[in-house]
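Everything on this sheet refers to the single structure shown next.
The complex is shown incomplete by one protein chain, all other protein chains being positioned as in the whole.
On to chain A.
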Amino acid sequence: MTSPAFAALATRERTTTILGGEATDANLRRYLHGIPGIDAVGLEQRASGLGTRSIKTSSKRWAIDKIVSLIDLTTLEGADTPGKVRSLVGKAVAPDPSSPDCPRVAAVCVYGDMVGAAVEALGSAHSARTPETPDAGIRVAAVATAFPSGRASLAVKLADVADAVNAGADEIDMVIDRGAFLSGRYGQVFDEIVAVKAACAREGGPDAHLKVILETGELNTYDNVRRASWLAILAGGDFIKTSTGKVAPAATLPVTLSMLEVVRDWHRLTGVRIGVKPAGGIRTSKDAIKYLVTVAETVGEEWLTPQLFRFGASGLLNDVLLQRQKMTTGHYSGPDYVTID
């Protein structure tokens, strides 16, 4: 089957074609375990090699602005309040008040009950996507499905999702059931993702985009990360995301590289582009630039757009802004010259 033909199929149908059968535990197992393995040493070596690229002058300036526009500015604390979310939104809209040409971030990422507050605070800056303006405005992303552990019944998870979607979330960041995945119940993980994807549908408006969090820190091996990535994509995820940020290690460059390789292979197989979101642990511009390099040299530069790549981060933005000021003024300022959100 050719790539365009794949793209036209509905998720279930496409998966059945690829697996050569229904998405049962046995079929999924056969498929996922047939994917070539990963040599950990080689993967880490490749990632560190990409990390040695030297991004200077005009390339660095471009990269800095690009990073800002790819950030999902995040607050996921038990202590979050509408006031905290408003402050975050203010930062998202004008990351650097002293520099009006600073790009806006891609989205704000909050818990489900804060979606309303985020939408309200964004006001006109929050415009839902239309086919004509796919990049317009700042999006609201909500974590759901009993984030971060995912330990709740499917009914509760779906209610969580529906709640966020109804409150106006443009994107849903779900967690997979790592327990089910690690015990080989791939079918269950698959069905849950499919159900959540269905719950992302919105009447009279665009569906919420689905990011599937693998929580790679709990999957432990690169082979598991690769299988979970395939599973999430087969089940219809629009994005695959490394981590909740609540488990260490969160995003690492080798893990992100291995997920990008899956995305590249999926595009090769089906012609469909899937997004990748490393989240948690990326705190400096220097690190973020390594991710841009890894994306560009693995899947291609066309992935460096908010539809296909995001950073899940909070502290990163201020370090990037400091670098940005440094590149403009020629000297370093300090943490008091960027705002806390």
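Criterion: a residue touches a chain if its C-beta (ideal position, glycine included) is under 8 Å from a C-beta of that chain, and two chains touch if they have at least 3 such contacts; residues count from 1.
In this section, contacts and distances are computed from a predicted model.
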Record-based protein name (UniProt) of the chain missing from this complex, from "Peptide ABC transporter permease", "nitrile hydratase", "NuoM family protein" or "Aldehyde dehydrogenase family protein": "Aldehyde dehydrogenase family protein"
Which of A:22, A:39 or A:77 contacts the chain that the document leaves out: A:39
Residue in contact with the excluded chain [from A:53, A:246 or A:326]: A:53
Touch residues of chain A, complete complex, unshown partner: 36-39, 41-43, 45-46, 52-60, 62-63, 66, 258, 261, 292, 296-297, 301, 304
